[in-house]
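Every protein chain but one is kept in place in this view of the complex.
== subunit A ==
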Amino acid sequence: MNDRFPPSRPGRRSVLAMLALTPVAGALAGCATGGSRQSPAAAPTGSAQAGNPFGVASDAPLEVVVFDGGYGQEYIKVPLDLYRKKHAAAKITQSATQQIQQSLQPRFVAGNPPDVVNNSGSNAIDYGALVGDKALLSLAPLLTAPSWSDPAVTVGDTLRPGVVQVGTHDGQFVVLNYSYGAYGAWYSTSLFEEKGWTYPQTWDDYLGLCDKMATAGIAPWTYPGQFPYYMFWWLASLIYKAAGPEVIDKINNLAPDAWTDDRAVAALRAFEAIPANGWVLKGSSGLNHTDAQMQFLNGKAGFVPGGSWLENEMGDSVPKGFDMAICRAPSIGKDDVKPFGSLCAKAGEPYVIPRSAANTAGGLEFLRAMLSTEGAENFIAKAGTLSSNRDAKPPKDAKHGLTSIDAALKEAGDNVFGITVDTRDSRLWKDIANLMGRFMNGDIKADQLAKQAQSLTDKARG
């Protein structure tokens, strides 16, 4: 502390200083207490019957809040129309925001949340908190209800693998993830064609290819150092390929000996060659995701981590004739548990129904409308990513990357896995991602990454 602080007129300034410094302490509390808990209002229901499986009162108002993010909010119009056609008397309100947490948290506390919430984006309400406070309605009835498009099958039958699993917290299916995407890394098929490269199936070939890239003046890898969690899915893909689903389950469930499993460490050690050989684009550690993706699109880097959204996110920045495809994890060793073609794929874009919402039946009915083939295909066309509805097909003029994911998913079959650490414990997710950033930077080696990730996991498990 320096000794030149105040004052000849003691008091006023320093008091002001103190007050100016401490409002954070008070600001948090402002919204906390004072509202008494309201018991969930009895939802108005009509009687359940064919065509109205949840017994929606057709004049009950419905409020839907959509996350206004990468997928926009255009896609919600079709399910809204479907719902409106069936329940013409209902007053439907739909709004969109990027500040889900900021705008809806007070309404959760006050006990009057919207009926359907697209709890997504970096300002989503923490799922640990939602689940811990039992704030979410179980969506189990949705799974057994007849599908909107084909009443002969249930909604559950139309879902892609892993959708229910990813949306299950504490044994209850409470989150419907509407999009379905592949995660990992991208490469450019057009660049590969131009250079006469083929996508490698073994790790030795992969390193050979990286060497060729480096010789050609292209950095094999770049990554967004400002958001190192982008590396999570690709590194997990290598672990899944080598060590299989048990280890991924351990990672997701914050189990002991997850990261430190021998085969997992071997997979990380294999990738260590990339930073160790200087095959990461210089300066990557200071880039954000769009910067890194631009380097990839400009042919400065061969691989970039990311998921289904990348092609759409970059939009017009994708140069003409630049085609991209999702990477599959090459074989690390001879006895890899999973075959080439296995993929990190997961349902995303979460929708929830607050337990204390006024029209929970209407909420379920709306989700059913969203999962109709019509609604889902409209989503694919508008959002440029696949849907959790397995029957919904991409449009004929779909972009190259989307087509590559569709094909990769078909080939992967059941060999898909998801990472759920992010929704389970957002803090742990960020802390492990920080380690991955240091790993890409060359600050730590694979062994340290595994050890420290495990110790963070152990601490988070408590």
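Methods note: a residue touches a chain if its C-beta (ideal position, glycine included) is under 8 Å from a C-beta of that chain, and two chains touch if they have at least 3 such contacts; residues count from 1.
As a working rule, contacts and distances are computed from a predicted model.
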(Q) Out of "DMSO reductase anchor subunit", "Molybdopterin dehydrogenase", "ABC transporter permease" or "2-ketoisovalerate ferredoxin oxidoreductase", which one is the UniProt protein name for the chain not included here? (A) "ABC transporter permease"
Q: With the full complex in mind, choose from A:126, A:157, A:211 or A:313 the residue touching the hidden chain.
A: A:126
Q: Quick one: say which of A:208, A:283, A:319 or A:413 touches the chain that got left out.
A: A:283
**Q.** Of A:295, A:359 or A:388, the one touching the omitted chain in the full complex
**A.** A:295
**Q.** Omitted-chain contact residue, chosen from A:57, A:116 or A:135
**A.** A:135
**Q.** Contact set of subunit A toward the excluded chain (per top definition)
**A.** 1-8, 10, 13-14, 17-18, 20-30, 32-33, 35-37, 101-102, 105, 108-109, 111, 123, 125-126, 128-130, 132-135, 225-226, 228, 281-287, 291, 295, 426-427, 430, 434, 437-438, 441, 443
